[in-house]
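Please find one structure pasted underneath; my questions will follow.
The complex appears here without one of its protein chains, the remainder shown in place.
Showing chain A:
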Amino acid sequence: MIKAILIFNNHGKPRLSKFYEHYSEDTEQQIIRETFHLVSKRDENVCNFLEGGMLIGGSDYRLIYRHYATLYFVFCVDSSESELGILDLIQVFVETLDKCFENVCELDLIFHVDKVHNILAEMVMGGMVLETNMNEIITQVDSQNKMEKSEQSP
């Protein structure tokens, strides 16, 4: 199970937060800060795994992250997920974003966080991985967007 998915930039500004368990808004912010603190102090050439922070997780959970340019993509998962599998999933997520936004950059995430959520919803649902095939994800996202457009035009 995935407990949370966080995206924040090099300064710790949240760009997307998706918690699959309920926390109060304050705790969520604390978790983001703590995670940023843990992740940001790590060098570039160390491993992508991190034993979870104080607030989120516990011994069964770990943070798996990737750093792309200005953004950190962090998944908090328990031991039922394959660590390397999740790393691949992050890659798929980023590639999908890249396809959907055409050369995605931080600004796309800043201004279209709702769209990012919609894309993520096609990949992960309620903390479980729904789809790992990028083409399938893009097809579903596109046809939903088409539907949205058709509702706006008439």
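Of note:
In this section, a residue touches a chain if its C-beta (ideal position, glycine included) is under 8 Å from a C-beta of that chain, and two chains touch if they have at least 3 such contacts; residues count from 1.
Keep this in mind: contacts and distances are computed from a predicted model.
Look at the chain that isn't drawn here: its UniProt entry, checked against "AP-3 complex subunit delta-1", "Mago nashi", "28S ribosomal protein S17" or "Eukaryotic translation initiation factor 3 subunit C", names it "AP-3 complex subunit delta-1". Interface with the hidden chain, as seen from chain A, comprises residues 1, 14, 16-18, 20, 22, 24-26, 28-29, 42-43, 45-51, 80, 82-85, 87-88, 110-114, 117-118, 121, 125-133, 136, 140, 143-144, 147-148, 151-152.
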